[in-house]
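Here the complex is missing one protein chain, while the rest keep their positions.
Up next, chain A:
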Amino acid sequence: MSNRRSRQSSSTLRISDDQMIDLVSKLRLLLPEIRERRRSDKVSASKVLQETCNYIRKLHREVDNLSDRLSQLLDSVDEDSQEAAVIRSLLM
């Protein structure tokens, strides 16, 4: 009972090196910190992982902050105000 996927992941504990490199480089491109450091092409995988964790934590914090502000703002939106109309039209 092993379809190709589970066979691949259970017997080869890592994907091919090329795919790994490709993924890590994709991750690197997503991280603003590392993107700015153009001179060094060699960023250790450990550094990438660290920056990834930091970036995810930062995004989580931003979601928290924005949720906070939204809760205040949505509270004060009158039913008849322009904003409510805009939002309503977006939802139709």
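The rule we apply is simple: a residue touches a chain if its C-beta (ideal position, glycine included) is under 8 Å from a C-beta of that chain, and two chains touch if they have at least 3 such contacts; residues count from 1.
As a convention for this text, contacts and distances are computed from a predicted model.
K.L.:
Given the options "Transcription factor IBH1", "Protein YIPF", "Geranylgeranyl transferase type-2 subunit alpha" or "serine C-palmitoyltransferase", which would UniProt use as the protein name of the unshown chain?
P.N.:
Of "Transcription factor IBH1", "Protein YIPF", "Geranylgeranyl transferase type-2 subunit alpha" or "serine C-palmitoyltransferase", the absent chain's UniProt record names it "Transcription factor IBH1".
K.L.:
Which chain A residues would touch the chain omitted from the figure, given the whole complex?
P.N.:
So the residues of chain A touching the missing chain come out as 1-3, 5-6, 8-16, 18-20, 22-24, 26-27, 30, 46, 49-50, 52-53, 55-57, 59-60, 62-64, 66-71, 73-75, 77, 83, 86-87, 90-91.
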